[in-house]
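Shown here: the complex without one of its protein chains, the others still in place.
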Amino acid sequence: MTRGLPLLWSVVSLLGLLGLWWVLALGADPRVFPAPPAVLEALLREAASGDLARHLGATLARVAAAFVLALTIGSAIGIALGMNHGLDRLFDPWVVLFLNLPALVVIVLAYVWFGLNEVAAIGAVAVNKIPNVVVTLREGARALDRSYAELARVYRFSFASRMRDVVLPQLQPFFAAASRSGIALIWKIVLVVELLGRSNGVGFQIHLHFQLFDVATILAYALAFVAVMLLVETLLLRPYDRYATRWRAPHA
Amino acid sequence: MTRGLPLLWSVVSLLGLLGLWWVLALGADPRVFPAPPAVLEALLREAASGDLARHLGATLARVAAAFVLALTIGSAIGIALGMNHGLDRLFDPWVVLFLNLPALVVIVLAYVWFGLNEVAAIGAVAVNKIPNVVVTLREGARALDRSYAELARVYRFSFASRMRDVVLPQLQPFFAAASRSGIALIWKIVLVVELLGRSNGVGFQIHLHFQLFDVATILAYALAFVAVMLLVETLLLRPYDRYATRWRAPHA
Amino acid sequence: MLEVDIASKTYPAVGGPPLLAIEGLRFSVPDGTFACLVGPSGCGKTTCLRILLGLERDFDGRTVLPGGNPRIGVAFQEPRLLPWRTVEENVRLALPKAMRARPLHDLFARLGLDGFENFYPGALSLGLARRAALARAFAVEPGLLLLDEPFVSLDEATAQDLRALLLDVWQARPTTALMVTHNLREAAQLADRIIVLSQRPGQVRGEHLIAVDRTRRTPEAVNAICAEVSARFPGLL
Amino acid sequence: MLEVDIASKTYPAVGGPPLLAIEGLRFSVPDGTFACLVGPSGCGKTTCLRILLGLERDFDGRTVLPGGNPRIGVAFQEPRLLPWRTVEENVRLALPKAMRARPLHDLFARLGLDGFENFYPGALSLGLARRAALARAFAVEPGLLLLDEPFVSLDEATAQDLRALLLDVWQARPTTALMVTHNLREAAQLADRIIVLSQRPGQVRGEHLIAVDRTRRTPEAVNAICAEVSARFPGLL
Partner (left out) sequence: LEPVRVGVLKFGTVNWELDAMKNAGFDHAAGVDVEIVPFAGEDASNVALQAGTVDVIVSDWLWVSRLRADGADFTFVPYSSSVGAIMVPQGSALRTLADLRGRKLGVAGGPLDKSWLLIQGLARRDHGLDLAAENDVVYGAAPLLAEKARQGELEAVLNFWHHNARLEANGFRTLVGAEDAAAALGASGPVSALGYVFSEKWAQARPLAARGFVQASRATKALLSSSDAEWERLAPLVRADGAELLALRDRYRDGIPARPAAEDEADAARLHAVLAELGGEKLVGRSPVMAPGTYWPGLADGF
């Protein structure tokens, strides 16, 4: 119906959220739960000093690198495990292990072994996220429709075509889930990574301001990242979703 | 073929992992990368003092409570958004916001507003995890096969039956993914929650030993939790998977 | 009275002009009678049934179902069983609460499904799956039967048994039936009227009323009806 | 020579005794000939084709395909198109690399698919989808055709066109064909031999060789063949 106006809806929705926040903040202690103007002020201050751009940029670069790493490696492993029962049986305990290794442990070990550098930081984040991608894509691969695999076999599809034309389209919802919650998880781990051993980035700033209990600035940084993610969602993920599912009946 | 022996495979796999660890540890500084015996010693020491059981118990209770909360609330919201395009359009920005709110922010705000208590801790963890469940189940609900919904409509299935017999079975892989990566994520957040404002739990212990840079004990606690998760995987999740997918052709 | 009056039904097409499936399709089926819908592949037969089932709402026109809101027994063009429920569960789920507990052995036996009650649909041959879908349609004691080629993928002997069963179900209680088929002999054997559709966009080319009593439709009588219909609607066979 | 010698094929059944689908099924089809497989629903016809396609490996017995490892054109019992690829993409994907670019207009036109090349399968009627699946089977220039009830869900006029097309494809190059059908007239019209299967567990009840040249199979000749087969195999019709 109003399919053409998704942006309008987003704006309405965000305004609603803002209103809700404002109303809740009215009665609260502003040190603890600042109202929108206070956060905006903090945001503008950080933006004017150039800190916001620098730290946000550093964080986004890390998130992007770790995301690409984790999604490619994780989905390759996940699909392989999901499609091969034997492999899965063998490596399932490893997946459970890496899935449940605390981020702190992985990050500290990475820093200690590889030094406090970007490679260790991004690698640690990727190692944290990969098992999550594996688990999601593995479920997807387990639920693959066999009849299409049979078709591909009978008509001798090449391996590339089997993946591109048969497997990946079926895994689209799992990719969508893994990438959305993936970015979010990666960003949360990047915050920890930055806390434990980087000298810039949003995580670094958030923790600094946590030491001062400056909630407004913490929120300013957090919301700046959220804003970027909203843009990514609206300008990249949503259109890609629509493209990838154009074959499904409309309004489905 | 050897379907009857999954436990044997798990054991083989775990032994392999142990061997790999041992070999890697041979050349490393034992302070930084302790070999299995050192970790075992730490584990036995903590177990003997009763600390292990106490802290692990506290953490498991929190993980379980937050898991149940997050999975029920998250999947209800996710399914609703996935099935209703209008709702989704309206609330998508909210989902992105809550998905990307840093754990630290949520946890600190929860502690500040609701006090340093279990309710705040578990609530904060659930709030952190809910958006992830929403995103996964929403993708699942978007990919639901319309033909079955039509069937349910024509034969006037009740709402309960529509959910139980039509929607949920199709969402099984998404539930499996959300619950596996869910437990893992929740446990990681519980660690942070315990670090910031609880006086027991594995996260508390890990942080304590992290301050002393006692990697062996850190690993002992981390692996104790992983061991519990391996049991949960083997004794609960796997059998449940098999039950839930018994209708799929075997070996699929 | 089942009434269909669809001025037009178009489907939006991905990356192309919309597709006009039906234009000016008008017919009616008196209560308690049996009508067959025949017409070329792709002319809008399934679309028409979907509109009657309330599954397509975006069309110009109106439909009236017999008795307002009858219980419908439907056989989709594919079996459409829930793959995660056994054959028996699939049938029972479709039953209204009050009928849930009714015995189904006899029905399953007549459909040749005995022994398959606890099979999941994935382990059925297509013919068995179709029969399970028919069991579901018959078990609900429908006031309206909408069947989309129910007897394909069945050997002639089985199909013949099932046609008899269909007539039994239809006669047991006052039921209106609309069945899509490509098999003119089948139509001639079962129907009170045959509604012949044109090429897409589907509209009624004509109706053929069959006066011969059903009990007296011997193979010869059926042949005669077929010949009559073919003559009236050239190109149909 | 296509040779089938299946001593037994059982399916494990969920929560029940295993199901014996085929027992002692033995037949062969000489190179370049056309055979039809008929038999009651659920007797193991699809299972037999699946074994020939290499999709079921867990059986007792052996099979030999003509020419060792021929390119196979297959029509599954359901259309089995990739829903996320258009009709044309579905066909082209099945083509060997060297043939990917070949023009397909003529084939699509003969199948009545022109205008639907860019449709996704979800927007096709079942009959159109079946034709797309046939287009795929024919386009690969198969050395072996395995067809599972290819012409159901089509009106008789369309089906007749497609049968002619099938014969064209089959004759264009040396092709062995094995087709499952429940339509005896269809078998009588197309086949060199009709292989009649028993009830499950499927085995060969008998084979009927058709000597009449294909060009001379008038409706009357077909009727005669059908009568002959029915007489030889009571209960088939």
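Things to note:
Letters A, B, C and D name the chains as they come in the text, with residue numbers starting at 1 for each one.
The criterion applied here is as follows: contacts are C-beta pairs under 8 Å (C-beta built on N, C-alpha and C of every residue); 3 or more make two chains touch, one makes a residue touch a chain.
Bear in mind the structure is a predicted one, so any value in this text is a computation, not a measurement.
Note that of B:Tyr155, B:Phe204 or B:Phe225, the residue touching the chain absent from this view is B:Phe204. Of the candidate positions A:Phe67, A:Phe98 or A:Tyr111, contact with the unshown chain belongs to A:Tyr111.
If you put the hidden chain back, the residue from B:Gly57, B:Gly115 or B:Pro239 that touches it is B:Gly115. Where chain A meets the missing chain, the touching residues are 29, 31-32, 108, 111-112, 115-117, 194-197, 199, 203-208, 210-213.
Although one chain is not displayed, chain B still touches it through residues 31-32, 108, 111-112, 115-116, 195-199, 204, 207-208, 210-214.
Please note the rule applied: only the chains that are shown with their structure count from here on.
In terms of their C-alpha centroids, the spacing between chain B and chain C amounts to 48 Å. Within chain C, contacts with two or more other chains are made by residues 14-15, 120, 123.
In chain A, the residues that reach two or more other chains under the touch definition are 246-249. Remark: chain C residues 53-55, 71-72, 74, 76, 80, 82-85, 89, 93-94, 96-97, 120-123, 136, 140 touch chain B in the complex.
Touching chain B in their complex are the following residues of chain A: 6, 9-10, 12-14, 17, 32-33, 85, 89-94, 96-97, 99-105, 108-109, 112-113, 131-132, 135-136, 138-140, 142-143, 146, 172-174, 176-177, 180-181, 183-185, 187-188, 191-192, 203, 206-207, 210, 215, 218-219, 222, 225-226, 229-230, 233, 245, 248-249, 251-252. Contacts from chain C toward chain D in the complex involve residues 11, 13-16, 19, 38-42, 46, 77-78, 112, 118-120, 123-128, 131, 149, 152-159, 182, 184, 235-237.
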